[in-house]
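Okay, here's the structure, questions in a sec.
For this view, one protein chain was removed and the others were kept in their places.
What follows is subunit A.
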């Protein structure tokens, strides 16, 4: 693992090369191509060196296709919804991109509703588009409106950590009290639990563990949970 800066060349070569976040292929006129980094961070690659990506932390979300995000409905324009996902531009969500939605029967979303959706289109020159179902099966797959609960804002690295099944925080909290979460890759985590103090405990723990804030470790969180009223 090495640290790279934007513009630096990356020695990524493979017959079946796949580039992840933070890497760009530049091709010159004579047919050569070079892989350069577009952001600063740790350069990672898979065991067989076919997949390369850069890992870094940031607060501002840049949409990428197939990522699950949490958005808030801002307005309705015709058949579409305008959704704020924390990126530089608003995302559009087709009113029919829900499970079982038809022209007659479409979900009743209000301005200010929260959604768990997937980015279906993210092109640098176009507004991102969202969908709330799996385009192949037309099933919800967990996407849709999020009712109740609360949203915590965290750094982008923190939400990637929360999605890691081996990460200690959510199992630790889940052992104390039942809770429900939906993690968006745009730095928003929706949490729900029976009691308000549990939700507050989760949100404070996420803030404490966030590498952008407290960056507390497992032992620290166990001690911190002891001081909370749960």
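Worth pointing out:
In this text, contacts are C-beta pairs under 8 Å (C-beta built on N, C-alpha and C of every residue); 3 or more make two chains touch, one makes a residue touch a chain; residues count from 1.
Quick note on the criterion: contacts and distances are computed from a predicted model.
Not shown: a single chain whose UniProt protein name, out of "DNA primase large subunit", "Ribosomal protein S5 domain 2-like protein", "LicD family-domain-containing protein" or "DNA excision repair protein ERCC-8", is "Ribosomal protein S5 domain 2-like protein". Per the touch definition above, the residue from A:6, A:65, A:100 or A:148 contacting the chain not shown is A:148.
Interface note for the absent chain: among A:159, A:199 or A:216, the touching residue is A:199.
In the full complex, subunit A touches the hidden chain at residues 72, 74, 84, 110, 112-114, 146-151, 190, 196-197, 199-200, 203-204, 213, 228.
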